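Complex shown without one protein chain; remaining protein chains in place.
Entry: chain A
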Amino acid sequence: MLSIQSLSKRYNTGDRALTNVNIQIPKGQVVALIGPSGAGKSTLIRCVNRLVEPTEGQVFLGDTQLTQLNNRQLRAARRRMGMIFQDYALIDRLSVMENVLSGYLGYTGFWRSFLRRYPQDVIAEAFRLLERVGLESFIDKRADALSGGQRQRVGIARALLQNPQILLVDEPTASLDPKTSRQIMRLIRELCAERELSAIINIHDVHLAQQFADRIIGLKAGEVVFDGEPEALDTDMLTLIYGEEDWNPQTDTEDDDSVQTQTPDPIRMGAKVAMV
């Protein structure tokens, strides 16, 4: 389904973000990508839909070699890859419905989208998706009027309206509380099962990853250091990925928050500043 072959990325600054990454993901598999901040998780999923251009290697989605497409073909290929973001990345000043419908932009011309004249079946599908994520009564609310969990549901609906074959999910729970995080992960999991979608989910929280993924890939300094079943991820492996730490599961619940504050993600820190 998705095949990443000897992918490397070096930024203009000279930083090596990814080194020779090889990953094959079959249809319907949900993969959690874990690793410390700066390990290249975000870069990896952005190399798939080429929001970040990879330096070396190939990425195949089905039979399409994504790394070789021109702009026009790339736009068409991006429709098949839905993306979900850590800070939801909704358009704050547009309504919930407009945000969901923006998932259809790749399929429609400029004037139709400019005038918000979407085909009837697309609007019906958008509404069905909003119903599925429990937000049918919010269609005309502005996106910035929603809570974090609700916004992420809108983000999910937007990605699904693309009718994708794979979901690229970047830290879906990083800005959410533990309970909402679990609800969002469960929702993504269920939707993947319903639609036989593959997914790559970047996630900080190892326990969420183990709870909701079929397979876990550990990334450290741009290289894959672990690739296997969630059960195979033991304390030795965690030490290999993250470095020495007390991985005692009894302190789980308190760790949820403290781990997040100890390893602030630069993107997320930037986001907070921007919101203030």
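Just so we're on the same page, a contact is a pair of C-beta atoms (placed from the backbone, for glycine too) under 8 Å apart; a residue touches a chain by one contact, two chains touch by 3 or more; residues count from 1.
The criterion applied here is as follows: contacts and distances are computed from a predicted model.
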There's a gap in the complex where one chain should be. From "ABC-2 type transport system ATP-binding protein", "Phosphate-import permease protein phnE", "Response regulator" or "Peptide O-xylosyltransferase", what does UniProt name that chain? "Phosphate-import permease protein phnE"
Would you mind spotting which of A:Arg10, A:Arg79 or A:Arg182 touches the chain that isn't drawn? A:Arg79
One chain isn't shown here. Among A:Thr19, A:Ser37, A:Ser113 or A:Thr180, which residue touches it? A:Ser113
Return the single residue from A:Lys9, A:Arg158 or A:His204 that touches the missing chain. A:Arg158
Residues of chain A touching the missing chain are 49, 51, 75-79, 81-83, 85, 87, 89-94, 98, 102-107, 110, 113-114, 155, 158, 162, 168, 271, 274
